[in-house]
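For this view, one protein chain was removed and the others were kept in their places.
Up next is chain A:
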Amino acid sequence: MPGRLSAHLRRLESEAIHIMREVVAEFRKPVMLYSIGKDSTAMLHVAQKAFFPAVPPFPLLHVDTTWKFREMIAFRDDAAKRAGMELIVHVNQDGVRRGISPVASGSSVHTQVMKTEGLRQALDQHGFDAAFGGARRDEEKSRAKERVFSHRSEAHAWDPRNQRPELWHLYNTRIRQGESMRVFPLSNWTEFDVWDYIQAEDIPVVPLYFAKERPVVRRDGALIMVDDERLPLKSGETPEMRRVRFRTLGCYPLTGAVDSDADTLDAVLAEMRDSTTSERQGRLIDSDEAGSMEKKKREGYF
């Protein structure tokens, strides 16, 4: 019952619902980016409430890099089915033909081709004029300054110097033909809020977030899970079984696990209260150089 949510979460949920309804009322063809992680999962849950008793009037889109954890893919298909929503899975076939992979091409080329370009292809191919993303402002410095309604040019580019001021809850949704909007309903949520919401609403999440014995190798200081046979082991590397979990989920060769015993939501929340590292620490793609996220975003990364 709604009484379960604290005033703080209720306010965040209402704000997210307001943003989603605004998009549905103003845009011709919206889509919700569904990346399978906890933020996307919370966002999808809010969407089901926003349009209740209707099913959310837009499809889900997953840009599959083909390197996601196997458990993520299984969870994705279930989640879409439970929500009764259409799921569009897009793979950058050109990237596949070129043999792009995080192992062979390195993290930044892989991300650029399979995620950023893949996303642009999918948006263009279906003619979506608004796309929801689960990004939060507390994730990263350049995110902190992004608008809730973030305008993109015809080439999907983001211009951080030319953002529309966003006052009150009055969102300027006007775009020209060919332009689009990225919309972030969870902008004002923190990582903690997301977990708290998942707990309060009892929302299923990918089991990878909970501690379990998993085969991992230590690489550049990170624990990388050997999710399938495609991960070439370097000399001296032997997978060992460790009790680990993930704070953030991406392509498995690019996502570091943390040692943990937290195998329930309560334990995960308790662990987070004591945590001294940020969730993006597990993301190898951000540490290339300072400002790397901003560069990616300008080029069309979510």
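Keep in mind that, in the parts below, a residue touches a chain if its C-beta (ideal position, glycine included) is under 8 Å from a C-beta of that chain, and two chains touch if they have at least 3 such contacts; residues count from 1.
To be clear about the criterion, contacts and distances are computed from a predicted model.
*Asks:* Which of the following is the UniProt-recorded protein name of the chain this complex doesn't show: "Manganese/zinc/iron transport system ATP-binding protein", "Electron transfer flavoprotein subunit beta", "Multifunctional fusion protein" or "acetolactate synthase"?
*Replies:* Of "Manganese/zinc/iron transport system ATP-binding protein", "Electron transfer flavoprotein subunit beta", "Multifunctional fusion protein" or "acetolactate synthase", the absent chain's UniProt record names it "Multifunctional fusion protein".
*Asks:* Specify the residue from the set A:64, A:193 or A:227 that touches the hidden chain.
*Replies:* A:193
*Asks:* Who touches the missing chain here, A:43, A:100, A:175 or A:224?
*Replies:* Within the whole complex, the residue contacting the unshown chain is A:175.
*Asks:* List every residue of chain A that touches the chain not included in the displayed model.
*Replies:* Answer for chain A: residues 1-2, 5-11, 13-15, 17-18, 21-22, 24-25, 48-55, 137-138, 141-145, 160-161, 163-170, 172, 174-176, 187-188, 190-193, 196, 200, 272-273, 275-278, 280-281, 290-291, 294-295 touch the chain left out.
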